[in-house]
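Here the complex is missing one protein chain, while the rest keep their positions.
Per-chain residue numbering starts at 1, and chain names A and B are given in the order in which the chains are listed.
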Amino acid sequence: MVPIINQIYAKFLEKRINSAKTKIEFYDNYLPIKLQTLEDRYNRKVEIIKLKHKQKLLSLEIPAGVNSEYLKENYETELANLKDKFYWKERIIKASAQRKGEDGKEQIQELEKEKSIKANDIKNKYYPKPTSEAIKNYETNQPILNETLETKINKLQTSYQTKVDRFTNKSNKAVKRYQVININLSAKLHEITKDKIAKYSLEENVVLSLKSLSMHFGGLKAVDDLSFDVKEGEIFGLIGPNGAGKTTVFNCITRFYKPTLGDIYFKNIYGDVVYLNDKLVHNIIKEGIVRTFQNVEMVWELNVIDNLLVAAHTIYRSGFFGHLFNSRLLRQEEKVMRRKAMKILGDLGISSYQYAYPYGLPYGILKKIELARTLMANPKLIILDEPAAGLNDLETADLAKVIKKIRNEYNATIFLVEHDMGLVMEICDTVCAISFGKKLAIGSPKEIQNSKIVQEAYLGGE
Amino acid sequence: MMICRTEVSKDRKARIKQITNHPYFGFFIITFLMLIVQLLRVAGVPVSNTLIRAFGITMIYIIIALGFSILLGYAGLASLGTAGFVGIGTYILGYFTKNLEASIFIVILVSILGAIVIGLIVGFISLRIEGMYLAIITLGLSEILNEVFKNAVSITNGTNGLGLDSQLIIFKNLIFVNHNTIFIFTAIIMFIMMILTLNLIKSPTGRALLAMRNSTSAAQAMGVSILKYRLMAFIVSTVYAMLGGVIYMSYISFSIPTTWSLAFSLNILAAVIVGGSQSIYGIVLGTFMIFGLNLGVFQQFDFFKENPAISVMFNGLLIILVIMFYPGGLIRLVTTSYYKLKKALAKLKMKWRNYRYGSDN
Partner (left out) sequence: MFDTTGFWKDIFIFILVLVVVYTLLKTFTLKYFKNKDRAKTVGLNIFLVLGILYLFYRIYRVIYDNFPDFATMFMMTNIINQTLQVSVLALATTGIVLIFKTSATTNFAQGMIATFGAFLSAKMIQYFTLNYTDMTVTTMVFLAMIGGAITAFLFGVFVDAVIIRNSKDKSPIGKQMITMGLVLVLAGAMPLIFGKILMPIPKMSYEPNIAFKLFGIDLFITVHAYYALIITVVLLVILFSMLRFTKWGLGVRATASNELVAGMMGVNTKVITSMSWAIAGLLGAVAAVMLTPNATNVTVALMTPTQVNAFMAAILGSFSSFLGPLVAAILIPVLTGLLSLVVPLWQNAVVYLIILAVVLVKPMGLFGKKIAKKV
C-alpha cells in the first residue's frame, strides 16, 4: 500500500513542481510587459497634462503678447488650414470654369481677397495689441501655473514609481516564493523517489536513448533491433535509403506508433529520465520533445503568430473556464506568449510575416514557421522530419544556418531525418545510417562518408 | 485653441472607434435589432404575434446553433442528436416546474449537469475511434430519445405534449410569466452566449480545436489531446442545446415529441453550414435563412403553408450546394461582397472628386 501512496504523492509533487516552474517563467516574462504598459500609460498622462498646461498658458499669452513656441505653432496650423481650405475652393472654381470653357479669373481674384481678409483676421486673433493689465496678469499667473504643472508631474511620477516598485516587488516575491517551493518540493520528491531514480538512468550527456527498438507491421520488420544514444546539445542525423524505417523510428519516439519491442528513454526538461513507452502522444511535448512533419502542417485559418501559439498551449495555466470567460490570467498569458512568439520570429528572421496567413507563403518560410513553432514549447529535443524536403539549394543553406542557430541559442538537441546528404554532412555532429531497420554505422559525418557498409547500402555496389 | 479642439475631436473619434471596433459591439447591435420588434410593440405599433414569435424562436435556435458551430466548425464533427438534447431540456423544465415545483435556477443547473453527463457518456463511446461515428451514435440516440419522449408518459405526457400554462418558478414562488419578458431575457442570454462563444473560439482552446481540425496528428504532436478536445466540443454543444431547450420551454410553454425529430437536427445543421460554421455572424445569418424566413415570412403565404415540404427541400439543397461550392458559408459571400462594395464606393468617390476638383495633373 505504501508504495502506491508514495507514487500518487510523487505524481502530485511533480505536478506542483511543474506548475511552480511555469509560474516562475510566467512572472519573469510578464514583468517587462507590465512595466512597459505602466510606462506608456505614465507618458501619455504626462503628455496630456502638459498639453492642458500649454492651453491655459496660451489664453494668458495671447493678450499679453508673449511670443511662445506654442502660440506660433497654433497660429501656423490655423493658417495652414486656411490655405488648404482655399486651395480646394480654388480647384472647384477652376474645374467648373474649365467645364464651361471660361477661365474664371475674376472669381479667383475674389477668392484671394477673401483669403487675405481671413488671414488678417487670424493674425489679429493671435497677435492683438498687448495691454498692460494682461501683461501683469500673465506675469503673476505664469509662475503659479508652472508650479502646479511641476507638482502634478511629480505626483504622477511618484505614483508611477510606487506602482512600478510594487509590481516588481510582487513579481520578485512570487518568483522567490515559487523558487523556494520548487526547492522544497524537489527535495521531498527526491526523498520519495530515491529508489526509483536508479530504475531509469542514462549516462551523462545522453538525452535520448533507444534500446533494441523493434517495430513490426505484420510480417514486415520496419525497425529491427535498433539502438543508439543521442547526446545533449548535438545535431544528430538519421539517414538511410528509402524504406529504411527512419520515419518509423520517429513515430515510435513520438508515440504515434507503439513499438513491438524495445525501450526508449529520455531525459526531460526537468532533468529526470522518463520511460517514453509509457507516455501518450499528446503528453510527449510536456517532456520536451517537439516534432515537425514531412509536409508542413499549418493551421490555415490562423495567422502566423496564432499558429505559434497553438504549440504553446500546454504552457497555458488558465483552464477551460478561464478561456470561456476571458479571464485576467488568460489575457496576461496571451501577452506573454505573443511577446515570446515575436521574439522567436525575430530570431529566425521572419518577423515580417507575423500577421500574414500561412496560405500562399513560400515553402521555405513555412518550414521556418514550423521550426519557430517547435521553439514555443521550450523544447529540449527537436525532431525534424526531412526539413529540407521541397526546398531549393538557397533555402536549404538558409535552413542549415537556422538549425545551427537554434541549437546554439535555445540549448536544444536536434534530431533529424534527411535525404539531402549535403545538409546532413554540413550540420550534423553525429550521423547514424540505417537500412531495412538495422543500424549500419554510427559516427561523425566523415566516418559515415568513408564507411564501406553505408556506401554499399546506398549504391548497392559490390 | 485650434490644436486643442482638433486633439479633443480626435480623442473622441478614437474613443468611438474603440467601442465600434470592439468584438462584442456587433453582438450588441444584433441583440438590439432583435429587441426592436418587441420595443415597437411596447411603443404601440401593432406588430403581429407570429412575427414576434418567429424572432423569439430564431433567437433560441441561434443559441443552439452557436453550440453546434463549435462542434462542426471548430472540432470538425457532426452530430444529429441536437433535437434529442433540446427535447430533454424542455422536458426537464416542464417536469421540474410542474411536478417538483423547483426554481428555474435549479432547472438550469440540472440541465447543464445532465448535458455534461450525457455528452460525456455518448461522446466518450463514439469519439474514441473516428469522428464519423458521432453522427451515427447521436442519430440513434435521437431516435431513442424520441421514443422515450413518447413512452415516458408520466414525465412527458406522451404524444399529447406537455404544456406549462405560462408558469415559471423563481425563488419558490409560482409566477405567471409574460412572454414579452421572456423574449427580452432570451435576447440577453443570446448576447451572453455569443460573447462566451467568441471568447472560447479566440482562446487557446479554440486554436487547439482548429489545429485538430486541420490535422489530428500535428495537433497531437503539439500536445492537443484529441479525445479530450473533441469531447469538450461535444459537451459544450450539448450544454448549449439543453439550455436552448429550457429557454424554448419557458417561451413557448409547450413541448411535443414530434418537434424533436431528425428534421430538427438536420435544420440546425443546415443553419450552421449555410451561414458559415466558423463565424458567429454567419450562424445568425444561417439561422435566419433556415428558420427565420420560414417562420416569419413563408408562413404568411398559403402556398408554403400547404406545402411545408418545399422549405425542407430548399434547406437540403442549400446544404449540398454550400458544402460543394462555398465551404466558408454564405457569410463569406457577404463579407466579400462588402469589400467589393467598399472598393466600388471608393472608385465612385474618386470619380466624383475628379469631377468636382478637376484631375490632379
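Descriptive notes on the structure:
Quick note on the criterion: a contact is a pair of C-beta atoms (placed from the backbone, for glycine too) under 8 Å apart; a residue touches a chain by one contact, two chains touch by 3 or more.
Remember, predicted model here, so these are calculated numbers, not experimental data.
Summary of contacts with the chain left out: across B:Gly76, B:Gly114 or B:Gly358, the touching residue is B:Gly76. Here one chain is not drawn; of B:Leu40, B:Leu120 or B:Ile137, the residue touching it is B:Ile137.
Chain B residues in contact with the hidden partner, per the touch definition given at the top, are 76-78, 80, 121-122, 124-126, 128-133, 135-137, 139-141, 143-144, 147-148, 151, 217, 262-263, 266-267, 269-270, 273, 307, 309-320, 323-324, 327.
The rule is simple: only the chains that are shown with their structure count from here on.
Centre-to-centre, using mean CA coordinates, chain A is 35 Å away from chain B. On chain A, the positions that touch chain B within their shared complex are 51, 55, 58, 73-74, 77-78, 81, 88, 91-92, 94-95, 98, 254, 256, 280-286, 290-291, 293, 297-302, 306, 309-314, 316, 318, 320, 322-326, 330, 373, 377.
Of all the residues in chain B, the ones that touch chain A in their complex are 1-4, 7, 196, 199-200, 203-208, 210-211, 214-215, 217-226, 232, 278, 355-358.
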